[in-house]
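Note that one protein chain is taken out, while the other chains of the complex remain in position.
Up next is chain A:
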Amino acid sequence: MVFPAKYPSLNAMEMTDEARQTLIRVLRVAFPHESVPDGPYERTADTILTEAQNETWFRVALAQGLLSLNQLADGDFRTLDDESALKVLRRVEGTEFFGFVRRTAVLNLYDDAEVWEALGYQGPSFDQGGYIHRGFNDLDWLPEPRIEFPEGETLPAMAPGAGRVPRPVAEGRRRDSTNQPGATSSDMEEVKR
């Protein structure tokens, strides 16, 4: 599925359409969202292929990784059902190949307006006047809370009794080391019964 690993042409190595389809399937299985259409997955796959073109090491890792998916699938990875495909991916998750795919996917798949829409995120808002008149406070399944501290009260500083915790025994001794200022005389480590 990779054309072809004849040595002089390594740098010109191109991914076949089958490779691209396999990659899209990998993304679908690794990042399954029922509500997300195919477009974002395809765009993410293309981003990965473009990055692989620019980086020799990624290109080699990607080619080898896609080939090994088929080997682990005993055939064509694309024909596996979701559960079996997930198992195959779990077996390769520690590889350079999968790490590269995962990182690139996380950075790109979710930076996509179609994905935002599917997840319920509205994207840029400043041009539309923010949310001041568009529901920044439209949550209605909880009562309106107060927005200031209880009147006349100030934040607690120290718990009752916290000031009476065993102070350093020799507080006021100024000659202790800089690293551990204060007494060590309460150290009971060597006490034996």
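One rule holds for everything that comes next: a contact is a pair of C-beta atoms (placed from the backbone, for glycine too) under 8 Å apart; a residue touches a chain by one contact, two chains touch by 3 or more; residues count from 1.
We adopt the following convention: contacts and distances are computed from a predicted model.
Not every chain of the complex appears here, and the one that does not is recorded in UniProt as "GMC family oxidoreductase", selected from "Cell envelope biogenesis protein TolA", "Heme ABC transporter ATP-binding protein", "Spermidine/putrescine transport system permease protein" or "GMC family oxidoreductase". Contact with the chain not shown here comes from a single listed residue; of A:52, A:66 or A:115, that residue is A:115. For chain A, the residues touching the absent chain in the complete assembly are 30-35, 86, 89-90, 93, 102, 105-107, 109-111, 115-116, 119-127, 129-132, 134-139, 141-150, 153, 155-159, 161-163, 165-168, 171, 178-184.
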